[in-house]
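There's a structure below that I have some questions on.
Of the protein chains in this complex, all but one are displayed in their positions.
Chains: A and B, in written order; residue numbering restarts at 1 for each.
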Amino acid sequence: MNKSNPMTDTSLPANWFSRLAHPGVFLSWSRNWIAPLAALTIILFTIGLWYSFFNSPPDYQMGETVRIMYIHVPSAWLSQMIYTLMAVSAIGTLVWRHPMADMSMKAAAPLGAAFTAVALFTGALWGRPTWGTFWEWDGRMTSTLVLFLMYLGLVALWRTFEGQARGTRIIAIFTLVGALNIPIIKFSVDWWNTLHQPSIIKADGLSMPASIYTPLLIMVVAFTALFFTLHLVGMRTEILRHRANSLERRHVSARNGTSSGTTS
Amino acid sequence: MIDLGPHAVFIVSSYLGAALVILALILWTALSSHQQKRRLAELEKRGIYRRSETTSNRKEE
Partner (left out) sequence: MEAFMAIIVRDIRLTLRSGGSTITLLAFFLSVGVIIPIAVGPDKETLARLAPAIIWIAALLSTLLGLDRLFVADHEDGTNASLHHASISLEAISFAKLIVHWLVSALPLIVATPFMAIMLIMDMPTLLRTIAALMLGTPALVALGAFGASIAVTLKRGGVLAPILIMPLAVPVLIFGVSAISPAPGSGTSEAAFMFLGALSLLAFAFTPFAIALALRAAHE
């Protein structure tokens, strides 16, 4: 059977969404995106870093430490965006059983954990010169910490369910319940925080001059491009892993004398 | 190098730490991908193919 060109083969489903559900199609389609995405990431980071260090003034309130925000804010943004992506993928798994949704969820989890860790780490390093302590149990940092724990739980779930086909749906359900809980957690943590520390005034970047906003925006886009590059490669790796696993399984059962024509 | 102010050590460690994590992520992503490709290549060498790969056009990935 010849591999057909997914763009012209009329025997394949016409809908782009369902076409990409086929791992082989996804692999050939995604292959062309890696280099451009990687290049975009590098360019954006170069510009962003240059801006962060050489082209933006120190903040009148925070001094030079505002430069930490150029990493902290993008990481925090990613930590939330990645979970949203996982939740949307989870819907794809549960409602459509889209195979790429499974891969998307699995590839995103460790990336989300890592970027959340960077957000926490840079947040602490920013807090020390600004407020005096490495850690502050304020609403935002506490919520980010809880989010980090959720990511860790998901990574643990993926590892524990390794190889089980039904694991994907179960993890999808957990991802969605987690997503629904995040606003509740955020609300309760903010409520708790205002209860105990009513007098902390945060320099939350409410007033941001363009000289700070520009590098910030560039870095946010740079980080996002970085994530999507890693995510795409991660999804491809998952597809390959899946293939290798089912090949090995089939080979073993064939060698043991049972013929198995099914792959999972 | 520009003057990073009195808290330079925090700024530098933030950037260094983030760079380390990001580098580790990139390495891990690349390594995992390479690992799976190698697995598939080895299986191929042992003569195990997917059903759709019985012809010679396997090069799309």
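Here, a residue touches a chain if its C-beta (ideal position, glycine included) is under 8 Å from a C-beta of that chain, and two chains touch if they have at least 3 such contacts.
Everything numeric in this text was worked out from a predicted model, so none of it was measured.
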Touching partners, among the displayed chains, of the absent chain: A
Per the touch definition above, residue among A:47, A:185 or A:217 touching the missing chain: A:185
Sole residue of A:24, A:63 or A:153 that reaches the chain not shown, by the stated touch rule: A:153
For chain A, the residues touching the chain missing from this view: 94, 146-147, 149-150, 152-153, 156-157, 160-161, 164-166, 169-171, 173-174, 177-178, 181, 184-185, 187-189, 191-192, 195-196
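Simple rule for what comes next: only the chains that are shown with their structure count from here on.
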Interfacial residue positions of chain A with respect to chain B in the complex: 1-3, 24, 27-28, 31, 53-54, 58, 63-65, 67-68, 71-72, 75, 111, 114, 117-118, 121-122, 125-126, 128-129, 226, 230, 233-234, 236-237, 240-241, 243-244, 247-248, 250-251
List of chain B residues in touch with chain A within their complex: 2-8, 10-11, 13-15, 17-18, 21-22, 24-26, 29-30, 32-33, 36-37, 39-40, 43, 46, 48, 50-52, 54-55, 57-58, 60-61
